[in-house]
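What you see is the complex with one protein chain gone and the rest in place.
Per-chain residue numbering starts at 1, and chain names A and B are given in the order in which the chains are listed.
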Amino acid sequence: MRSQRVDIVKWAIWGVIVLGLLWGLFFVKNGPQFIVSGIRFGSILMLGAIGLTLTYRILNFANFSHGDILIFGAYVALTVDWWLVGQLPEWFPRLAEADTAVRWLAIVGAMIVGAIGAILIALLIDKLIYSRLRRSAAVVLVIASFGMALFLRALVQAIWGVGNQAYAMRTQLPTFYAFGDLNGDGRFDVFVGAMKDLLALAGTARPEGAVVITMTPVQWVTLIVSLTLVTLLHFFLKYTKTGKAMRALADNMDLARVTGINAERIIRWTWAIGAGLAAIAGVFIGLNWGIITPNTGALVLLSLFAAVILGGIGSPYGAMLGALVIGIAQNLLVAPAIPQINSQYKPAIAFAMMIVMLLIRPQGLLGEAERKG
Amino acid sequence: MAQIFALLLMLSSLAGLWILLTRKSRRTRWAALLGTFAVWALLLVGAQAVGVPPDRMFSFLSAFLIIAGIYAVLTLGLNIQWGYTGLFNIGVAGFFGVGAYVSTILVQDPAKMAVGAGLEGFFATYFNQPFLVGFVAAMVASGLTALIVGFATLRLRADYLAIATIGIAEILRLIATNERGLTEGNRGIPNIPQPLHECIVIPLQESPPCRLLGIEIPRFLEPAQYNWFYLVLVLGVIFVAFLALERIARSPWGRSLRAIREDEDAALALGKNTFRFKMQAFVVGAVIMGAAGSLWAHFVKFVDPQIFDAISRTFLVWVMLIVGGTGNNRGAILGAFIMWGIWSGTNFLNDVLPPTLETPIGRIDVAAQLFGPLRIMAIVIILELILLFRPRGLLGEERVTSTMIEPSAVPAKPKAEPASD
Partner (left out) sequence: MSLLKVENVTAGYGEMDILHGVHMELREGEIVALIGPNGAGKSTLMKTIFGLLRPRAGTITFRGQDITRRAPDQIVRLGICYVPQTDNVFPSLTVKENLEMGAFILNEDLSGRIERVYQVFPDLERFHNKKAGSLSGGQRQMLAMGRALMLDPQVLLLDEPSAGLAPKLVELIFEKIVDINETGVSILMVEQNAKQALKMADRGYVLATGRNRFEGTGEELLNDPQVAKLYLGG
């Protein structure tokens, strides 16, 4: 009986999600645009949420320093980015003319180095602290990770200062994607191009009754790279030996050791994947929001936890789903749909959704029944 | 020079407090108290001799004791949650800040606000109520916040409570920043009235006598002496909270809380409604934190969203409790005074260190950029070391929980930790 009731709750939640999407698509002004932005932010959140949920599942604690590992990686990338922007034209004189290309190359390099930086710091923290606390109660680990969160934030402040910083990527003009009867001839048109061309065609950038979505190249890259990385992770977990061992470790650490899996090695892999993806998420946050500050990580952490809990804590696919839902909800509810909600309240929306989820279905959408520990 | 004397004052207070809280013998405690006063007197004479005005030293001392005392209240609140019951609240700042804001909004006199401040939103008003109303409302508001958070998470694994508390603190900060009609946003609310200040402090110009409950109260304090009155107030709150918590610790209720902390499943099996016990402990702790917030707001006379700062309002309190010894109220108070001594004492370093530093990667502004973060990093390292090497804190936990049992009759509890599972 009980499991049936819970299933009803689950389907009800799905229903709400679908209704919300439909409402966003058809009843919110510029709804499709906000849903696309939501998917974009959701895909960034995915990258961050995966590490959180993996460490929760495998090491069995909520890692409060994850947001600050994210921002640490983003700052390392920041330094590398500006350095490369200065260096690349010197190394390759032929690039001196191609400013845009330089900036793209720089951000790619920065992302890689930032991810490596985040991985190294995560491994270092694990080695120095968490590995000594493996057998301690989960709360001790949580206190330790909360301390490390503040430590990393302080470190970032000490090295990079407290102010806003931005990557070298220049502001880009969006491409307009418009669907609908744009020129009033009664026929369905599809338009892809710059705003001035759309103006020439339709007389307005947002013609009545048409769906208009704008995307800049950076936004496209964000979406594509994030989703690609998540897909790669899926294949990694599903088909590689290390990925399978990681899932085995998540199921039962002792049994994994009994079968000869080197648990410490797999734990290092877990940290590396989580921290690396988090750093990339951090760079994307910087690119999409325009700025980062040392506190960005802590703020994002809230949405990450909300995503993880929404999908079911411990489940990587749940984290992905939760991230999408949170990303879309944040973009739909703030400003466009309900103008009274200040856009500063995005984390609050994530938080409210998390609290509601905890009240009605604590194990989340894809999670298993909660174990008390 | 004045700083050295201030430091000595602080250290002597800490030493006195240490003895007061750790020794059982009544004689020793009296001696510590009188000794501390004697040292203060000596320092006073000494200061006068070298030309440091005693007023400055004493205003420093009273401010130090008041703030440390407010932290002690916070730490006591955390102790019932974490120390007694094992509830993992890392949103202390949220409950503290709610108390501060609610008390401020109720007590603030609109006339004291700058022209044009606030008056934007629905609630754009201040209520000009007596301090006591604000104080009680602060506790109620903080308790209600705890009720909401607790309802969603106290049935679940401990991590969820942690996530929800850190979240609520962040959300409250967002609200305080954005709801300008309510909180003035980042500008903050200045000139917060202080309890009885108008009634007992001798005003600059003659004003009508102050009546409280129909009784005329004489004004007897110089403005500079007001802090001593406030200190008495804070010590009173500490005392009441301390006595209440000590009673709780020895009551059946307190023992149930500890049972839940040690092994919730076992407590459940014994038929205890652990959710209710946890909720009660969580709310009581939050109420105490709300009281601390109110005391803070009316002491510093200013609130802004910085009050939700995770480092100085949550993390520091945790370190205070862990340093003092979780589960131990005396330790909680002692930890608060010691850590506040270290925290505020290190401010002196800022005067010693060079303001800027030339490095190969450019000029570093030591005071603004380096000092704060380094201090946090140092404190984190202390915390992690305590966690790794002395998990029971400085004083450890008092073992006596029942007045029925002689202290010596309680055996040390063997701690069984499986090497597997």
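Before moving on, here are some points about what is shown:
In this section, contacts are C-beta pairs under 8 Å (C-beta built on N, C-alpha and C of every residue); 3 or more make two chains touch, one makes a residue touch a chain.
If you're wondering where the values come from, they're calculated on a predicted model, not measured in any experiment.
Screening A:164, A:204 or A:259 for touch with the missing chain picks out A:259.
Among A:85, A:115, A:129 or A:245, the one in contact with the hidden chain is A:245. Looking at chain A, the residues touching the absent chain are 241, 244-245, 247-248, 250-252, 254-263.
Heads up, the rule we're going with is that only the chains that are shown with their structure count from here on.
Averaged Cα coordinates give chain A a centre that lies 36 Å from the centre of chain B. Partner chain A is touched in their complex by these residues of chain B: 86, 88, 90, 148-149, 151-153, 155-160, 162-164, 166-168, 170-171, 174-175, 177-178, 264-265, 310-311, 315, 318, 322, 369-370, 372-374, 376-377, 380-381, 383-384, 387-388, 391, 417, 419-421. The touching residues of chain A, when paired with chain B in their complex, are 56, 61-62, 64, 129, 132-133, 135, 138-140, 142-144, 146-148, 150-151, 153-155, 157-158, 161-162, 254, 298-299, 302, 305-306, 309, 342, 344-345, 347-348, 351, 354-355, 358-359, 362, 370-373.
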